[in-house]
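Yeah, one chain of the complex is gone here, protein chain that is, but the others are all in their spots.
On to chain A.
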Amino acid sequence: MGEMEQLRKEAESLKDQITAARKAVADATLPDTVSSTAVVGRVQLKTRKTLRGHLAKIYAMHWATDAKLCVSASQDGKLIVWDTLTTNKVNAIPLKSSWVMTCAYAPSGNMVACGGLDNMCSIYNLKGKDGNVKVMRELAAHTGYLSCCRFLSDSEIITSSGDCTCLLWDIETGTQKTTFAGHLGDCMSLAVPGDFKTFVSGACDFTAKLWDIRDSNCTHTFSGHESDVNAIAFFPNGNAVITGSDDATCKLFDLRSDQELITYQDSSIMCGVTSIAPSLSGRLILAGYDDFNVNIWDSLKAERVGVLAGHDNRVSCIGVSTDGMACCTGSWDSFLPSFSFKGQDNVMRLCKQNKQQYL
């Protein structure tokens, strides 16, 4: 038996042992444990504000930690910082490349970042001396599109890319510090819990991985999805991860028992999940889908307790503010003009995308 054969056999036997070990700790299922708990009452959220101003598909949005400002990125080549209370645009930042796919707000509120098909993460300083917003750094090293980025602090940022890796950057010097390689497919999104120690990423290899920032190792891999994992977020207690996938389901994975706890699915939902966000307590999970809706799930009972149906196209991004007060969704929306399709002013109205803020 060749060495490769032996190694492969060893790997297989380890996998079997792990499966057995996981089964051993699976002494109860979440549905059983919560069987006596009542389902959360029907959640009805109304649109409180609509943020208009983007001229093309909105691909991403991110709340600032003050729960009032947020940033959104659209393929019209603009990054807009909104004051969500007044719906005013605080900044409208023109981008060099209009193929932007992600954006992020630094926890300090001093910077925003974005990236996309240009394979770079561009960082903008919002608090420049003369009041102008300028590019501070352009982080280029990825060999694939930038799918997601998240600040750890004003000094560090993590990016995920279509080249199957995630990178940790030092913003001051603009250099990459750590590479997190291991995914076998495009990394689609990432989430940081804010403890500076770990982060999770979801990829087109149908898995989600938890990484140790210090030693760049992947400590957990969660499989179970049958298609690309498009969206990922941490459960508020920091011990579990929720994922959304093209297989039309969302899943809750627990870090401490290293396995899937529950799946959020319904036979009437047949389209992919594009984005996901938990409410402050984690009891509600809001997920945006390709069928233009946002479904609200009771995270413990795995039942749908609400629907947000205000968009006319795919919901591309969703975010719950840090104080849990409001949820903002962005989409590939376009207005349908209320009158007939003759006349030049149609061109002005077409493809006006909007973001909606729900409470």
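FYI, a residue touches a chain if its C-beta (ideal position, glycine included) is under 8 Å from a C-beta of that chain, and two chains touch if they have at least 3 such contacts; residues count from 1.
As a convention for this text, contacts and distances are computed from a predicted model.
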Listed names "Large ribosomal subunit protein uL4m", "General transcription and DNA repair factor IIH helicase subunit XPD", "Regulator of G-protein signaling 6" or "Anaphase-promoting complex subunit 5", with the criterion being the UniProt name of the chain not displayed
"Regulator of G-protein signaling 6"
Of the residues A:132, A:153 or A:263, I need the one that contacts the missing chain.
A:153
In the whole complex, not just what's shown, which of A:115, A:162 or A:202 touches the removed chain?
A:162
Considering the complete complex, identify which of A:97, A:125 or A:257 is in touch with the unshown chain.
A:257
Applying the definition given at the start, please give the residues of chain A touching the unseen chain.
3-4, 7-8, 10-11, 14-15, 17-18, 21-22, 25-30, 32-34, 37, 40-43, 45, 48, 67, 99, 101, 117, 145, 147, 152-155, 162, 170-173, 184, 186, 188, 196, 204, 214, 218-221, 228, 235-237, 239-240, 254, 256-259, 261, 279-284, 291-293, 299-300, 309, 312-313, 320, 323-327, 332, 334-337, 341-343, 346-347, 349-351, 357, 359
